[in-house]
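Only one protein chain is missing; all other protein chains are in place.
The chains carry the letters A, B and C, assigned in the order they are written, with residues numbered from 1 in each.
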């Protein structure tokens, strides 16, 4: 369904030579499958995600191909890309504290895409937003729909973020470090929701994390990245059990002992 | 090309404006005149008399007598009068059937009230000093008023023609400042403070009605804005255009009538005669000779103005030309200064009101003084507030510069105290002779002697008489060309057919 | 609730500041040389006449009594009578306000109308021509004195093109159009420096908000750049703009004093200047206090607006 072919991204800089942050990455993703992308910060994971959804900063240039059901997204016009975003690809961001507009009620933020892209009436969009809040397991959704982001906890906000991404029923969900900023106890809940969505709705999911534990929980396949390049890519089980590269091994070793234990247990 | 664009550009917004305006916004009998200073109150018998008089005198308020456009005393609310042999008793016959704007009749009772109010102990009339020779006021019958003086005062009749002595009635006297009630041909419609006073013809006027329906005084301090208002037709008359340098362009323009009239304002650089070195008459003479008055007038007033040698302006009937007394002669000035004991000159503080004409004149005087080795350090003084306090009340100054606008005000040099701190028995005697003169010739002779004493003693440096640069719409008739009294008498102004 | 208490505290502090300010104003003006009675009577008056007028104006009463009388009057809404005009000060201020208020309002609206789109466009197109123009405009606009702009407008537009009067104010009774056209040029002169400051703030704020994560979230929903800008970026960028509007009030008033002077408008700035040179003390006191109230009041209003614009400050419940 999604195929990225030797994607290169370079950033132009003021008064300095351009810098290449993605050095030819390729990947494929089947419908209903989950791909984990793992790597330390600065490895180009987020840039990869942003290139797919076409939200790279202005000074970035992407080369290669990003094929969504055969269409090269890199060649699409801004208007064409707008139809892809939200409807075909939804995205969840890392920082629930900053990823929501602080001056807008969460219900409105969820409904906005529905109103603009689907032309739903205010009332219908609200009903749909309420359903989505239920879907991401926000308790008392009827009351919370009129809350502002600052009135919610981090976990709740991230659920709202998921609801926003789901609103237009995309085929592909990109979750960029969705749990990194959250407490450990909250992390599990978010990951459960993501897992349920993939299972119930048949979504494809790209899950980006620096945390192998997170990847291990959900991903069928895993792509390990380092400094803008692919280190290895294979079934998650294989990557974790028989890391093909020293770098992958250091990532596994860097995991907390307890997490590694769960990993072992899961593998067993 | 540009001209055509300008024309188009001009007409475009005007057409839009006219379309939006109600018709007949401009009535035929309407005149707007410009005045640079807005009066504090509209009653010329209290507070600042000059600006209040310029708006209301003759238009709203009338006196027992009036000063006409030629400076003559003419009957007004008094039809005629007799003066006793000893010149101490004045008997006026008052005009019958005169009423105030509020319907109150004018008679000897109101006249008595008006005069007594001027000289009362708690009077707040700024010109009170001119009338204090009046010892008693009697009203033997409704049409007769008798004034008894404590000593002869030959100018009294003249003073009675002044804005400060207009007739008011008891019921409205206290509110005349904001809601003036007089006997004149116009009554107040509205005073938009900071902007304009609108007056309209009053149908109860005792005399011939004024040709105009509405007159408006517009207060525009900035000379450039005055000129612009004239050019754009927002005002019709500027009887004293503030910008002499713009006068020439109006003179060339057939749309306007212009007139260089004589005014009563004398610009003088007063000195503190009680303070060294200005207590030395030779120093004062030397300073006078250091000044080229023609060059000064050229620079400050674009050449419009007359050099003066004493305190009267050529507008005065008693004027005598004394500019030859101490003419421009820097060599002689330097010599005289050395003779006075200042061979290397001296330094002094020049306290100058922050008004354009004063600042500009001071800068030029400074340059002239420098030529004879005298250094003038100019200190700006906030006018009127600080200036009146420092110079006038406290006489804490060396030299200053100011225009004296009141006609026949040469008597200020005899006053004690007055800011010049000038004291001359000869001058006081001359003023006494003026007061007691029994005929016009003797009076004139005394006035001339007074001027000569001043021209020789130079308690102040006599610089120039301000011209009255009048500009008005060429279609207007009856505007006063000269200014024997600071006034905007609109009672005879009319649009020509 | 918490916010209400906060605003209440602000209001109390504001009253305290106004109290100190009123005393400072009063003492400053009293200490200035110049006697209103003497000024009103002119140079021809004798000392006894001056004394009579002083008594009539109540200027012979002791200083503390006059201060308390003034303050008491202010609280009961009686601002006293102008010495020189002889009319109630409140009426005088009211008459001038109908010029200054529309003038400053027009200038502010104009400044916002120019600065907001310009700042947003510049922020959206960094290093493009629009951006360079906006940067140049904001730098130059801050640097040029508004009274000079006024003079240039008179020179070019009034005298040159013949559009709009060179000065003066016909009054609202002359009709809305002539009155407004008398205010157009002064408002432009007053607006340009304001617009320059606001353009700069808007541009910086929009750039800053554009880099926020939630803008990316909005775009990821499939919103157009334009919709994300106006629905998400601009509302959040308004806070610093509104703050700057509040901080600019003292400068706006200062500018009005100068611009009214250039265009000979009978506004409240001219009144202050005129009354001071006449030592119409009671008018000066009230006008200056009035300005202080406006400055502080607007800043309180800005605080309230903040709460309206930023739900985070509203407190829950």
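The rule we apply is simple: a contact is a pair of C-beta atoms (placed from the backbone, for glycine too) under 8 Å apart; a residue touches a chain by one contact, two chains touch by 3 or more.
Rule of thumb we're sticking to: contacts and distances are computed from a predicted model.
**Student:** Using the UniProt record as the reference, specify the protein name of the hidden chain from among "Succinate dehydrogenase, cytochrome b556 subunit", "2-oxoacid:acceptor oxidoreductase subunit alpha", "Peptide ABC transporter permease" or "Sarcosine oxidase subunit gamma".
**Tutor:** From the listed options "Succinate dehydrogenase, cytochrome b556 subunit", "2-oxoacid:acceptor oxidoreductase subunit alpha", "Peptide ABC transporter permease" or "Sarcosine oxidase subunit gamma", the omitted chain resolves to "Peptide ABC transporter permease".
**Student:** As a test of the contact rule: which chains in view would the missing one touch?
**Tutor:** It touches the following shown chains in the full complex: B, C.
**Student:** Which one touches the absent chain: C:129, C:143 or C:176?
**Tutor:** Considering all chains, including the one not shown, the answer is C:143.
**Student:** Touching the left-out chain: which of B:323, B:359, B:421 or B:436?
**Tutor:** Selected residue, touching the omitted chain: B:359.
**Student:** Pick out which of C:81, C:103, C:272 or C:302 touches the chain that's been left out of the picture.
**Tutor:** C:272
**Student:** If the hidden chain were put back, which of C:4, C:155 or C:174 would touch it?
**Tutor:** Missing-chain contact among the listed residues: C:155.
**Student:** Which candidate, B:136, B:157, B:201 or B:367, sits in contact with the chain we can't see?
**Tutor:** That would be B:367, which touches the missing chain.
**Student:** In the complete complex, the non-displayed chain touches which residues of chain B?
**Tutor:** On the side of chain B, residues 222-224, 227-228, 242-243, 245-246, 249, 295, 298-300, 352, 354, 356, 359-360, 362-364, 366-367, 378-382, 385-386 touch the unshown chain.
**Student:** Kindly note down the residues of chain C that lie in touch with the hidden chain.
**Tutor:** Residues 13, 16-18, 20-21, 24-25, 28-29, 31-34, 139-140, 142-145, 147-148, 151-152, 154-155, 159, 204, 207-208, 249-251, 253-255, 257-258, 261-262, 272-273, 276-277, 279, 284, 288, 291-292, 295-296 of chain C touch the chain that is not shown.
Throughout what follows, only the chains that are shown with their structure count from here on.
**Student:** Treat touching chains as neighbours and tell me the shortest step distance from chain A to chain B.
**Tutor:** When the steps are counted carefully, the minimum from chain A to chain B is 2.
**Student:** Among all other chains, pick the one whose mean CA position is farthest from the mean CA position of chain C.
**Tutor:** The most remote chain is A.
**Student:** At what distance in angstrom does the C-alpha mean of chain B lie from that of chain A?
**Tutor:** About 87 Å separates the centre of chain A from that of chain B.
**Student:** State, to the nearest whole Å, the distance from the C-alpha centre of chain B to the C-alpha centre of chain C.
**Tutor:** Computed value for the inter-centroid distance: 38 Å.
**Student:** Which chain C residues touch at least two other chains?
**Tutor:** None at all.
**Student:** Residues of chain A that contact two or more other chains, please.
**Tutor:** Residues of chain A touching two or more partner chains: there are none.
**Student:** For chain C, which residues count as touching chain A in their complex?
**Tutor:** Its residues touching chain A are 126, 212-214, 216-225, 227, 231-232, 235-236, 309-312, 314, 316.
**Student:** Which chain C residues qualify as touching chain B in the complex?
**Tutor:** Residues in contact with chain B: 32-35, 38-46, 48-49, 52-53, 55-56, 83-87, 92, 95-96, 154, 158-169, 171, 174-175, 177-178, 181, 263-264, 266-267, 270-271, 274, 276-280.
**Student:** Looking at the complex, which residues from chain B come into contact with chain C?
**Tutor:** 6, 9-10, 13, 17, 20-22, 25, 38, 40-41, 46-50, 121-130, 177-178, 192-196, 218, 220-222, 224-225, 228-229, 232, 234, 382-386, 388-390, 392-393, 402, 404, 406, 409, 412, 419
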